[in-house]
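One protein chain omitted, others in place.
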Amino acid sequence: MNATLPQTETEFTRTRGRVPSYFEEGGRTVGSWLLTTDHKRIGILYLYSILFYFTIAAIAAAIIRLELITPQGDLVSAETYNKLFTIHGTLMVWFFLIPSIPSVLGNFVIPLMIGAKDLAFPRLNLLSWYLFNIGGLIALYAVAIGGVDTGWTFYTPYSSAFTNSHVVTMVAGVFIAGFSSILTGVNFIVTIHKLRAPGLTWFKMPIFLWSNYATSVILVMATPVLAMTLVLLSIERIWGVGVFDPKLGGDPVLFQHLFWFYSHPAVYIMILPGMGVVSELVTCFARKPIFGYHFVAFASVAIALIGFVVWGHHMFTAGTSIYSGLFFSLMSYLVAVPSAIKVFNWTMTLYRGRIFLTTPMLYALGFIGLFTIGGLTGLFVAALAIDVHVTDTYFIVAHFHYIMVGGMVTGFLGGLHYWWPKITGRLYPENLGRLSALIIFIGFNLTFFPQYIMGYLGMVRRYHSYAPEFQIYHVMSSAGASILGVGYILPLIYLIWSLKHGKKAPANPWNATGLEWQTTSPPPKHNFIETPVVTREPYQYSPEVEERMIYG
Amino acid sequence: MAEAHEALAEQFEEMPQQTEASLLGMWTFLATEILFFGAMFLGYIVYRSTYPEAFAEAGRHTLILYGSVNTAILLTSSFTMSLAIDSAQRGRNRPLLGFLLLTILLGCGFLLVKGLEYSEDIHEHLVPGAHFTKELSAPGQMFWVLYWIMTGVHSLHLIIGVGVLAVVAWMAWGGKFSEYYHNPVLISGLYWHFVDVIWVWLYAFIYLINRH
Amino acid sequence: MSLLNPSIVPRKTYVLVWVALLLLLLANWGIAQLKLGPFNPVFSLGIAFIQMMLMLLFLMHVRYSTALTRVFVAAGFIWFVIMVVLSMNDYLTRGSVPGQMGNSWIHEHPTAPPVNLPKP
Partner (left out) sequence: MTFPLVPVQASEVARETDHLCIALVCASAIVCLIVFGPMFFFLFKYRNGHPADRSPVNLPQTKIEITWTVLPLLIFMCFYAWGARQYFNIERPPPGAMEIDVVGQQWMWKIQHPEGNREINELHVPAGRIIKLMMTSQDVIHDFYLPAFRTKQDVLPGRYTVQWFKADKIGSYHLFCSEYCGTSHAQMIGRIVVMSPADYQHWLANGEPGPTMVQSGERLFRELGCSGCHMGSTVVRAPPLQGVFGRPVPLNNGDVVMADEGYIRDSILLPAKQIVGGYTNDMPSYSGHLTEEQVMELIAYIKSLGNQSPTGTQ
């Protein structure tokens, strides 16, 4: 590939003849979308779905933030408030964060990146999307018939024996969506193992593939445990037999072990793909090969593996043994090491680069900043003594929002902008993009940084009303949330606008090296006109060369 | 060898690649199944170590004859399934169909025996809840909760297995398989054997430990 | 042929494995009738393990598979063992620190001699 001149669509057309894009081939009917097995179309179906669930969950968050402006709890009743944070947690975790990067960007980009025609099991991929939405609609049905007030964690015995809300329906939705996760994970693993283009060895793969592979391992190994846990919970609730209920000889802490065996690794499902995206963005917009490729690649795998043996750090005060706490605390510190390695390597990649502060790059830098703060506060909560004080407070709320929203959502938006020209064939307006990245960064910090402080002061999470001394921080947080809201609505508007009015995108507007840029924008149905052959290491950028990026 | 075949999906270059991908996919799925059952086994291990005596006492109420007969049936069905795979690999369609039907028959036999056992359990008031037998304590009831859930989920898997094999047998009847293409036989066989492996452990855990 | 079917196994192997499985079942059933104390679970689970290995290696062709397949087979079991070991690490050490309340059924180092209760 010529590194100095961006390949434009006309070049492709000239050399290879005009090929119909995946939008055109197969038709534009609703049926052609709902029955498609094309990974690119399924990726877009996922994009619509997660946007839908995200909107509902975000509205719940907005009401929560409004409610918390005053200490008295006067906007909604306590019961409604509890249902709102359950909607927010459940939808955000299972129906937005977990499928966000893997199922949307991963689905779209992975086969392109490895030079394949599709995923290994295209029909299974479509089935995943249907299962995901059936699960999501059942969860929404549970909300519609009265909601659930257990929180997304469904702790027993409250969820199994005490609450009157629709736990079983909600759990059924999550259970079904879990199978969607498993099938996606299986699909990605097999695809990356078996469908790589000739010459694309493991250590020539872009980091995004490594991180999605690690994510898939977690999806496959952790999700079944959650599924069975939810089955056991439902059995206990429906038939009133003892599985976790202490009145019948059960141990509620066992539920927590099983739940967190899934849900802690699930946190890494929500961050690893974001790290993969950032590795793509930083290299492309610093025009540099990634520093320490092997370390960054193996760090993903290490995070996935160690991530499975840290779940007990959610339970330091739950009545588990001291030795259990000691072990899980140690492992939690260990899992921080590969995360730190990644941050250092990203920073070092900038050294002697040629840095373009494009929208995706701003998101990537925002990711590094917010993830670093989220990760550092992870060291606080991994320290046993501090966790005793701050667990179940807003400190934890702030910590995981820094990772999941500051990390994953920022990464997702960065990736979405980066691959937008490839996905839609249009460029987005660059200046608006930069503005919204800035607004999101400011709004996010104003929303969540005060929560660290009030958490340390003792503000307990999931409280509908609170002591007046915490009000000042809640007001700051709510103010930040409204800025954050603007930051999220802005891209929604200009991205939709760009579908019709954006400039036509060339094949490779960023002059990037990944295989996905070596085909037209948008790509043809089978991705490549001829199967590419890989001969070079990934990220062969040369910062010395003057380059030109194409902006919308 | 990589002859053009209508069963070769477009995303693959050649048949061995497709076969390997299918097998790897199935093995990955089986790994998830191990953890799916694993969550129940963990519950069993935790409660057994909490209430060793109550569990031993409750375990003595299980009907070992049914359990043992069923184990023999399932082990034999694995044998016939292997012969079905063998026939498929050698491209012999009629034995393939025969062994598949025999496997399905054995699977149904297992379910029949399990049904008889369940009805006897019900008769003995071994269903947890208000009418549970007074001979056993609350922790003993926990054993029976786990018994019903674990064997129930296993039976559900077996029913799915019978359904899958029925489809595969129907495909074999239609002459869909040859020595070059028989992926569905291979992966449904893996699933069948796996359900059998789970049962071997269930048999040991439920019927055998500290029986005397 | 060998490229497509690296795992065609002599049928004799299947027959032998089947016979072995049934014999092991018989042994397991027989041993369960004996009173062997702590060795009973060892035998039941040990035999179940052997049966599982026979099925995995020969009937499910792991013995004839690539290293990649073996890794995936092992992974499921390894993850299960991780889950059990780390959960039991909690259950078996609860209450073993003086003053901390646990489920109180295991104490590795009793600090005082056991009470001497009269026999009924």
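Note that the chains take the letters A, B and C in the order they are written out, and that residue 1 is the start of every chain.
Here, a contact is a pair of C-beta atoms (placed from the backbone, for glycine too) under 8 Å apart; a residue touches a chain by one contact, two chains touch by 3 or more.
Bear in mind that the values here come from a model prediction, so they are computed numbers and not experimental data.
In the complete complex, the residue from A:Leu66, A:Leu124 or A:Leu350 that touches the missing chain is A:Leu350.
Touch with the chain omitted from the figure is made, among A:Ala467, A:Ile489 or A:Val533, by A:Ala467.
In the complete complex, the residue from A:Gly26, A:Gly151 or A:Gly240 that touches the missing chain is A:Gly151. With the whole complex as reference, residues 50-54, 137-140 of subunit B touch the missing chain. The missing chain lies against subunit A, touching residues 73, 78-79, 82, 149-151, 153, 155, 157-158, 161-163, 246-247, 249, 251-253, 286, 291-292, 295, 316-319, 322, 325-326, 329-330, 333-334, 336-337, 340-341, 343-345, 347-348, 350-357, 365, 368-369, 372-373, 376-377, 379-380, 382-389, 391-393, 453, 456-458, 460-467, 469, 472, 543-544, 547.
By definition in this document, only the chains that are shown with their structure count from here on.
If each chain is drawn as a node and touching chains are joined, the picture has every node linked to every other.
Between the Cα centres of subunit B and subunit C there is a gap of 18 Å. For the pair subunit A and subunit B, the distance between C-alpha centroids works out to 35 Å. Across the assembly, subunit A contributes 193, 221, 225, 251, 254, 257, 261 as residues in contact with two or more other chains. Within subunit C, contacts with two or more other chains are made by residues 68, 75-76, 79, 83, 87, 91-92, 103.
The residues of subunit C lying in touch with subunit A in their complex are 68, 75-76, 79, 82-83, 86-87, 89-97, 100, 102-103. Remark: subunit A residues 111, 116-122, 182, 185-187, 189-190, 193-195, 220-225, 227-229, 231-232, 235, 239-243, 248-251, 254, 257-258, 261, 526 touch subunit B in the complex. Note for the complex: subunit A touches subunit C at residues 193, 221, 225, 251, 253-254, 257, 261, 308-309, 311-312, 320-324, 327-328.
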